[in-house]
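With one protein chain removed, the remaining protein chains of the complex are shown where they sit.
After this line comes subunit A, so read on.
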Amino acid sequence: MNASSDMSFFSLVAGASLPVQLVMLILIITSLFSWWYIFIKVATVKRAERDAEDFEDTFWSGGDLNKLYDSITSHRRKPQGMASIFEAGFKEYARHKQQTRMDVSDVMEGARRAMRAAYNREMDELDAHLPFLASVGSVSPYIGLFGTVWGIMNAFRGLSSVGQATLTQVAPGIAEALVATAIGLFAAIPAVIAYNRFASSVDRLSVRYESFMEEFTNILQRKS
């Protein structure tokens, strides 16, 4: 009604009804978390790729496996990625090797199981937070839409009590309701993009890990 109605962003948010404000709050928190996870994921995935690269380089450089194992375990830090798979497999292999009465196939089976376990742990680490990003990507637009629908419902309900309906009476309500959808989309779009990108990165890493496991199994079999 009044020509001087404040349409600034903050007054829109402040003027929204409580459910809409709650929806906005949930979406903003969700968006903050999803972005936090995105950045964490970017860092961890990048590091895992770099580690795999480095480890493959050193592994295929043809050095002594015992030395490699020693250098890995001598680190204070627990080995990660491909190194942890190598560490688990080689430890198991060496342990079985000491018991001379064991069959070669049993030794290989044990080493393989150990590597499989390490691989699963690694995959679990790499997959962390991806379900959250997927949920944010698919659900937050709906949450935003809910807030918008609620806000527009309010705007039109208020309009019904007025005899002469003008756009200026509905516009602020719709504008503030649309802010909810905007925030929902802002949370969802990066989450979906990040999810797809991380899923493909993790897939590629898992393929690398598995192929390394097969190759390392072959090497151990030759050794024994």
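Some notes on this structure:
Here is the rule we go by: a contact is a pair of C-beta atoms (placed from the backbone, for glycine too) under 8 Å apart; a residue touches a chain by one contact, two chains touch by 3 or more; residues count from 1.
The rule is simple: contacts and distances are computed from a predicted model.
Protein name for the hidden chain, per its UniProt entry and selected from "Dihydroxyacetone kinase DhaL subunit", "Phosphate transport ATP-binding protein PstB (TC 3.A.1.7.1)", "Thiazole synthase" or "Cell envelope biogenesis protein TolA": "Cell envelope biogenesis protein TolA". Here the missing chain is touched by one residue of A:L65, A:M102, A:A128 or A:I174, and it is A:A128. The chain not shown here touches subunit A at positions 3-9, 28, 31-33, 35-40, 42-44, 80, 125, 128, 186.
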